[in-house]
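Shown here is a partial selection of chains from the complex, left in place.
Labels run A and B following the written order; every chain starts at residue 1.
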Amino acid sequence: MEQELQEPVERQLAEESWSGSSDGYQVKLEIFEGPLDLLLYLIRKKKIDIHDIPIAVITRDYLEYLEKKDRINLDREAEFLLIAALLIYIKSQMLLPREQEAAESDDPRQILVDRLLEYQKVKIACNFLREKEEDQLMRWRRTFLPPIARPEEAELLEVSLFDLAETFFLLMKKREKENLRIIKGKDVSVEEKMKEMIDYLEANGSMDFLEYFSAQETLEEALVSFFCLLELVKNHLVIAIQEQLFQTIRVWLRKARSHHQHGHSHE
Amino acid sequence: MNEQLKAILEALIFISQEPLTLEKIKEALGEVPEDELQECLKSLIEGYSAVHHGIQIIQSGGGYLFTTKPEHDQWVRKLLQIEKKSKLSSAALETLSIIAYHQPITQAEISAIRGVDSTYCIKTLLQKKLIKIVGRKKAPGNPLVYRTSEKFLQYFGLNSLEDLPKEEEIAKILDEEKQSVS
């Protein structure tokens, strides 16, 4: 699969964070994915039950970590400080005298415990995905088609004049049924139309037969366009191609047409 | 066993650029009895799982696909002269796990679970096409909502989101960890 699946920026951060540690096992803040990661690490290190966290102890450890850092990104620091504030708040709540035996749900630690439990699940999922990733990264899939059963190049059928005409007249018949309104009195010259079509082809590269004709304002104009196209095909100035049977017909200018076209316009 | 069907399936899985789904198989072959199809697929997969094969059929992203085996990674890379493929960063993986389990989900919700701003990770995952934007949440600010993509499944070799560990399985793993710690 694709390369560069690791953000070099983040990796660099992680590597830097390991450097220059004076205290043997001391790890710095950046290697933790966030404050919850750090908290979870502390809880595990002390083999503490997540449902019964000694808040005073953990708060002290947590703050100790924050103080030991030598440099951390300000944005990240804010996130670590936010959880520090929460810890201190919980600690203060725990110290308040209670009027009566608090129900379990009143435990001020609950909010933190819920977040830690959720985060713990995320960590497990991460481990699972990491294993899967490692396996997949060592598997290679083919990204090319093997040669013999090569698909045919998009099946291009050159369209005969007959096909062209048939398609057109079927189309016209359909349009007549749709109560085509015919605006009379507008003369369309073959020369003009032919020039218009070539201009269009030159500007757009190719045209969609059906769309072009159905976009013509009047039946007369459509007919004139059609005869122009026949003329162009006959003179090998354009090529009409049907990509697949029963699909639209596309018209392209033939290459090396400039000479012909020149001659043609002088007729 | 319909040996001919099995051979055709082998050819189709081999030739397909994407993991080959049952729908596509049926579309290509027309009417085939479902049980016969399943039997052939099973037999094919089993056949390739033998040690003496260097290629294997895996189910990934809802389809069947030939890959080389992980143990030959080094030889393949030597042949193609490619470096080891790099992994996702832990931050990106964390973000992705949360999206996988909580989809559809917004950036703010992800950041809340992680306790860390996740905009950058989301951007990275979008660019790698492992997640996609699937609309907006009807909430103040109408934030964009994310889901994992097809490519997510393929990247991790998962057949569907069902393959992710379930809540109970995670609880079991946590239990085991706790025991091994104490």
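Structural remarks
By definition in this document, contacts are C-beta pairs under 8 Å (C-beta built on N, C-alpha and C of every residue); 3 or more make two chains touch, one makes a residue touch a chain.
A quick note: this is a predicted structure, and the numbers were derived from the prediction, not measured.
Chain composition of the whole assembly in this file works out to A x1, B x2.
One rule holds for everything that comes next: only the chains that are shown with their structure count from here on.
If you average the CA atoms of chain A and of chain B, the two centres end up 17 Å from each other.
Only residues 11, 14-15, 17, 56, 58, 65-71, 73, 76, 80, 83-94, 96-98, 100-101, 113-117, 124, 128, 155-158, 164-165, 167, 170, 173-174, 181-182 of chain B touch chain A when the two sit together in their complex.
The part of chain A that touches chain B in the complex is made up of residues 1-7, 10-11, 14, 33-37, 44, 47, 75-76, 79, 82-83, 115, 118-126, 128-130, 132-143, 145-146, 149.
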